[in-house]
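Sharing a structure here in structure tokens format.
What you see is the complex with one protein chain gone and the rest in place.
As written, the chains take the letters A and B, and residue 1 is the first residue of each chain.
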Amino acid sequence: MDQRLAELRDTAPAVPDRIPISLVVNGVEKRMEVAAWTTLLDLLRNTLDLPGTKKGCDHGQCGACTVLVDGRRINSCLTLAVMKDGCEVTTIEGLATGDVLHPMQQAFVDHDAYQCGYCTPGQICSAVGLISEGQARTREEIRDLMSGNICRCGAYPNIIAAIEGVLGGTAPAQAKEDPA
Amino acid sequence: MRAFSYSRAESVADALKGVVGHGETKVVAGGTNLLDLMKADVMRPTRLVDITRLPLNRIEETAEGGLRLGALVTNADTAHDERVRSRYPMLSRAILAGASAQLRNMATNGGNLLQRTRCYYFYDTGTPCNKREPGSGCGAIGGVNRIHAILGASEHCIATHPSDMCVALAALAAEIRVTGPRGERTIPFEAFHRLPGDAPQIDTNLAPDEIVTAIDLPARGFAAHSTYLKVRDRQSYAFALVSVAAALEIEDGKVTAARLALGGVAHKPWRDQAAEEALVGRPADAGSFAVAAEAVLRDARGFGHNDFKIDLARRAILRALQDAAASETP
Partner (left out) sequence: MIAKPAIPDVLREPGPGIGKPLSRVDGPLKVTGQARYAAEFNVPGLVHGYIVSSTITKGRITRIDTAAALRRPGVLHVFTHENRPHVAWFDRKWKDEDAPSGSPFRPLYDDRIVHAMQPVALVVAETFEAAREGARLVQVEYEAEPHETDLAARRHEAFTPGKEKGGFEPPPKPRGDPDRALAEAAVKVDVEYVQPTEHHNPMEMHGSTVVYNDDGTLTVHDKTQGAPNSHSWVCSVFGLSKSAVRVISPFVGGAFGSGLRPQHQLFMAVMAALQLKRSVRVELSRPQMFTFGHRPPTIQRVALGAAPDGTLQAMIHEAVQESSQFENYVEIVVNWSGQQYRCDNVRLDYKLARLDVFTPLDMRAPGAATGVPAIEMAMDELAHALRMDPVELRLRNYTDRDPNQDKPFSSKELRACFAQGAERFGWSRRNPQPRSMREGRQLIGWGVASGVWDAMQGQADARATLGIDGHLVVASATADIGTGTYTVMSQIAAGTLGLPIGNVTFKLGDSALPMAPIEGGSWTVSSVGSAVLAACERVRGRLYKLAAKMEGAPLGKAKPADMVLTDGHVALAADPARRVPIAEVMRSGGVLAIEEEARSVPYYVKRAQHTLATHSAVFAEVRVDEDLGTVQVSRIVSAVAAGRIINPKTAGSQVMGGVVMGIGMALEEETFMDHGLGRYMNHDLAEYHVPVNADIGSIDVIFVDEHDEVVNPLGAKGVGEIGIVGVPAAIANAVFHATGVRVRELPITLDKVLAGLSRRSAA
């Protein structure tokens, strides 16, 4: 191990390359130089001060970092920012229109589809991506296709209700509001 | 993650130039496995060549009546492609059984072939692992090995290959198209991944200066009678304990062709051609399937926590073959 480390030290660059890129983040073009080793997630959270995108594991195992890149949901923690040069990125901060919540955001509020709120931005971005993918036809399919977003608080049934509400274009079921 | 230099390849030739002569260079596309391993300090490339802009992102018909899956087509686009869905439903199902929707939107077909084991010891640099640090020992032998191999393991490594897609590709007898400084070549799927032997640090027979350009699916897709069964610890977003790609052609109740490959049981997707051949000519029933299962697992060996996988694999093979026999074109 030591020998390998020594070799590495000889060949490894002292600092990672800094590369100019341009990203459209929530509709605003951002030009900047980023270090090659900076993930899209860390760029959003630390550099662009958009911490709505969450770091839950940093290894693609929880989905909290889900954002939409060119309209598709991805894990921003496993994406180097430099590799998304020229892309459009939509984060949770970019979904609402002014003070009007995106229907999925509103549905999460109405259905209490969260508790601590930490997985919530990823859940919402994932749900928006799910709908645009158009592959989920049944409740079981929604459940499977939302399984890349872990919610430790266990809000899953309410998350499904929120998504079904938006898919069906229905208002939240009043029965849900007043159990027993 | 260690500091590295980054370049973007604009052509295949460009990419090869980047790769040649740089021992610590890795190509990156989806990044879902490589960046994960770099963060864990398991992989420490000093150079990354970004190949995402290469024109390897199409699914095309082949002259032989099959499909050519570009190395950079995402797993999601492959699984949802109408041609793949209708002609290779087993492959589509296998892909959709893996990872999560987000990861499948990122992960590429080429990367899926090259993903590395999920062995706990491989990932934890505070423990011994011959795959990560040759000669340091295998922590999983005598350690926590619930998810480890029961077939083809060695005293140096009992890790498994984590892919679902590759299990279906093995059963379909796909071919891997690669290119390098010595030109293009085609590797039969069986010959692509390696068993650990005494060099578990080497996962595949892809040369360090070669890149994968496409996966060729043969015309025969077993669309009528095939399935992918994945058995895991939760309903979704978990690696297989055991998975089975099973495909049959059946005439008058008799098996005329069979394919059988397992995931989660070995260092590579485990296809057993002897067991396949043994099925041919026999009735497509539980009795024949049980014989095939026994044949596959004849040399299976557990390491303690994973002993259950032998029985589980037997049950899963039986179930998958029954499901395949019963299935019809989706």
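Note that a residue touches a chain if its C-beta (ideal position, glycine included) is under 8 Å from a C-beta of that chain, and two chains touch if they have at least 3 such contacts.
Treat the numbers as computed from the prediction; the structure is a model and nothing was measured.
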Could you tell me which of B:238, B:257 or B:290 touches the chain that is not displayed? B:238
In the whole complex, not just what's shown, which of A:21, A:89 or A:119 touches the removed chain? A:119
Going by the touch rule given at the top, which residues of subunit B touch the chain that is not shown? 1-3, 39, 41, 118, 120-121, 123-127, 139, 142-144, 146-147, 231, 233-239, 241, 308, 311-312, 315-316, 318-319
In the full complex, subunit A touches the hidden chain through residues 9, 14-16, 35, 37-38, 42, 45-46, 49-59, 61-62, 64, 91-93, 95-96, 99, 101, 105-106, 108-110, 112, 114-121, 124, 140, 142-144, 146-160, 177-180
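Just so it is clear, only the chains that are shown with their structure count from here on.
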Gap in Å, rounded to a whole number, between the CA centres of subunit B and subunit A: 27
Partner subunit A, residues of subunit B touching it in the complex: 1-6, 24, 28, 30-32, 35-36, 39-40, 44, 46, 48, 50, 52, 76, 80, 99-103, 105-106, 133, 136, 235-237
Can you tell me which positions in subunit A touch subunit B when the two form their complex? 1, 4, 8, 11-17, 19, 36-37, 39, 58-60, 63, 66, 72-75, 78-80, 82-83, 126, 129-130, 133, 135, 143-150
